[in-house]
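One structure, as structure tokens, below. Some questions next.
Up next, subunit A:
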Amino acid sequence: MNLLEVKNLHTSFYTDHGVIPALTGVSFSVKKGEVLGIVGESGCGKSVTSLSILQLLGNKGKINSGSIHFKGQDLTTFSTKKMRKVRGNEISMIFQEPLTSLNPLIRVGKQIEETVLLHKEELSKIEARNHAINMMKMVGIPQAEEKYAYYPHQLSGGMRQRIMIAIALACDPELLIADEPTTALDVTIQEQILGLMKKITRELDTSIILITHDLGVVAEMVDRVVVMYSGQVVEENEVEKFFANPKHPYSKGLIRSTPSIDQEDNLESIKGSVPTPANKPSGCPFHPRCPFAMEICKSQAPENMYYGEEEMVNCWLYKEEVKTS
Partner candidate 1 sequence: SGESGEVGTDNGTENGSVSDGNLVIAQSADITTLDPQDSLSTNGERIFRNMYNRLFARNQDMEIVPEIVESYENVDDETWHFNLIEGITFHNGEELTAEDVKFSLERVMTDQGLKEYPYFTQLVEVNVLDTYTVEIVTDGPMPTLQHVLAKSGADILPKDYVEEVGMDGFVENPIGSGPYQFVSWDVDSEVVLEKFEDYYGEPGIWDMVTVRAISESSTRVGELLTGGVQLITDVTPNEWDRVNDNEGTSLVQGETTRVMLLMNRLTEGFATSDERVREAIDLAIDQQAIVDSVLRGSGVPVRSRVPEGVFGTDPDLYDTYVHDKERAKELLAEAGYEDGLEITLTAPRGRYPLDGEVAELIAVMLGEVGIEVNLELLESGTFIDVYSENENEELIMIGLADGLLDASYSLVHYTIDRAAGQTDYNNPDVDQLFQDASRNLDEESRLQQFKEIQQVVAEERPHTFLYQDKVNYGVSDSIQFEPRLDEALYFDHIQPN
Partner candidate 2 sequence: MKKFIIKRLLELIPVLFIITFVVFVLVYHAGDPVSLMLPEDASQEDREYMRESLGLNDPFIVQYANFVMDITRGNFGTSTRYDMDALPLVIERLPATFELAGAAMLVALAISIPLGIWSANRRNSYVDLFITGGSVLGKAMPNFWLGIMLILLLAVNYQAFPVSGRGTFMHLVLPAITLGTSVAAEMTRLVRSSMLDTLGQDYIRTASSKGVPYVKVVVYHAFRNTLIPVITITTLQLSILVSGAIITESVFQWPGLGMLLVQAVNARDMAVVQASVFIIAILVILINLITDLIYFIIDPRIKHS
């Protein structure tokens, strides 16, 4: 059984300016101990996906349909109270901006401790505090006892992100959702943070959903890749297969337009720009930018086509190759 199974998720935001369909059918799954990467450009719905899983969409966002099965139970049917028990305890999250994601007026140690106290009721205050300090040590913060009393602004970006990781892992969750955890950091710090995540989650056997738009990070970290474009999943594959042989034209473009250190030839670029949910094109949302676009792409959205359990592409080009599920 998969640890997490998201099926055909539709999420919309009801704003003053109308309804924004942010997710239009997202499905993927995460196995125990696995690192799943979600890539895609800004605004394609990566964060909304993760927020949907934890049901932190705010009062404007709403899951319209679909299911999110976590350890066999559908989270979408959970009450607020039941959901609270899941958050930070069984599923926890790391956000992109380490500065703004920590409460500036509360000592970092306390912020770790808060989670512990919430979910490990058996612990006393002192024990919780010690646990928090241990977590800080685990994420590699030197002089943890002293730094316990620091405020977020007194720490560097990398340190803050370590604190975020400590918070997220404090209760030994089974699933960690990391939403662009290193985008705001320098490469050298990024390397450390990613290394840290890999190491700890391996030790704790935690599954990870790693959201990023950096293909390098994907190549380094993940076991399987999910590519999102304009609110839906367009490709899913194992990471080696994905880089060796990307199927969706968007995936191809993405890989070819990412410069790498070993880059020799000219970069290819994808023409045009990313559509917003409000002006989503008809048919396949990628068709205006697609070099292989066909007539059918303009009018009809392709279905998910599976090459076995784990390999999926959402593109008319592969209509003939596989049978639709």
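Definition applied: a residue touches a chain if its C-beta (ideal position, glycine included) is under 8 Å from a C-beta of that chain, and two chains touch if they have at least 3 such contacts; residues count from 1.
How were these picked? Simply put, all candidates are chains of the complex that A comes from, given by their letters.
A quick note: this is a predicted structure, and the numbers were derived from the prediction, not measured.
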For this session: For subunit A, choose the touching candidate in this complex from 1 or 2.
Result: 2
Seminar exercise, completed: Per the touch rule above, subunit A residues touching candidate 2 in the complex are 51, 54, 56, 59, 80, 84-89, 92-93, 95, 97, 100-106, 114-115, 118-119, 151, 153-154, 164, 167
